[in-house]
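First, the structure itself, so that you have it in front of you.
A single protein chain has been omitted; all remaining protein chains appear in their positions.
After this line comes subunit A, so read on.
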Amino acid sequence: MKLIADTIRHSYGPLTVLEDISFEVGPGEVVAIVGPSGCGKSTLLRILGGLEKPTSGQVLVEGEPPEGSINPLTFVFQDFGLLPWRSVEGNIRLPLEGSGLKSSEIEGRISNALSRTGLSDFRKALPKQLSGGMKQRVGIARALAVRPSVMFMDEPLSALDAQTRELLMDDLVTLAEGFDGHQLATVYVTHNLEEATRLADRILVLSRRPGRIRSVITIDRPRRERSATDPDIAKQTRELWDLIRNDAAEADRELTSGEVS
């Protein structure tokens, strides 16, 4: 499936947070959205995923979801969004319950998602027993189990420490490759520029409020070949930082009241 954002504008009362946002994400593509804090990145992601209504403009999908998809547009959250009273397995099962799938199919999907994220030994564990990295793997496993077509990642690594982040980056690269030959379209919101250059095919740089797309950066290198120590990637990360540095500094000096996340 392809996701199309068509001239999206959004305001909270008199405060315009997003202005004239148009872009497309196709299967197999990762588009990262970066920008200074308060530029409306997370709001944009919620709008794209249908969790919030834009003031004007529309979001369209084109094409069919993969067979057996329960939730074509699926989120991975910064705060993981796990039910603390359900086990790892129970959390992955949540969206599959009541989906009309046969119970053997449900069990199969859960086992598959657990093994792809390296969680098979933690089936019965409760979220509070897991580290942050493992919790986010549960979030990823849950997303895989519903067979999405478009993935929305809202700062999925931001609540994790630097080492865990590096480890999980590999999981995200794997995830971006899709499953069973099905390719995912991914929209990835982050404030971490290195994550953007490591994962994205294209990076949309948003300006300070109201958020507009001020530039689009394309990264050609295959995802598998990129690494933290890669000089090209480091260079592109630096260039990206130069681009948004002033905006970020301005945003930092702004009063936080009236701040819209």
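Assume a residue touches a chain if its C-beta (ideal position, glycine included) is under 8 Å from a C-beta of that chain, and two chains touch if they have at least 3 such contacts; residues count from 1.
What we mean here is this: contacts and distances are computed from a predicted model.
Asker: If you had to name the missing chain as UniProt does, which of "Thioredoxin domain-containing protein", "NAD(P)/FAD-dependent oxidoreductase", "ABC transporter permease" or "Acyl-CoA dehydrogenase" would it be?
Answerer: "ABC transporter permease"
Asker: Among A:4, A:70, A:106 or A:248, exactly one should touch the missing chain; which is it?
Answerer: Of the listed residues, the one touching the omitted chain is A:70.
Asker: With the full complex in mind, choose from A:26, A:57 or A:81 the residue touching the hidden chain.
Answerer: A:81
Asker: Where the complex has a chain not shown, which of A:13, A:98 or A:231 is the residue touching it?
Answerer: Final answer for the missing-chain contact: A:98.
Asker: For the chain that got dropped from the picture, name the residues of subunit A it touches.
Answerer: Subunit A touches the missing chain through residues 49, 51, 70-71, 73-75, 77, 79, 81, 83-85, 94-95, 97-98, 126, 128, 142, 146.
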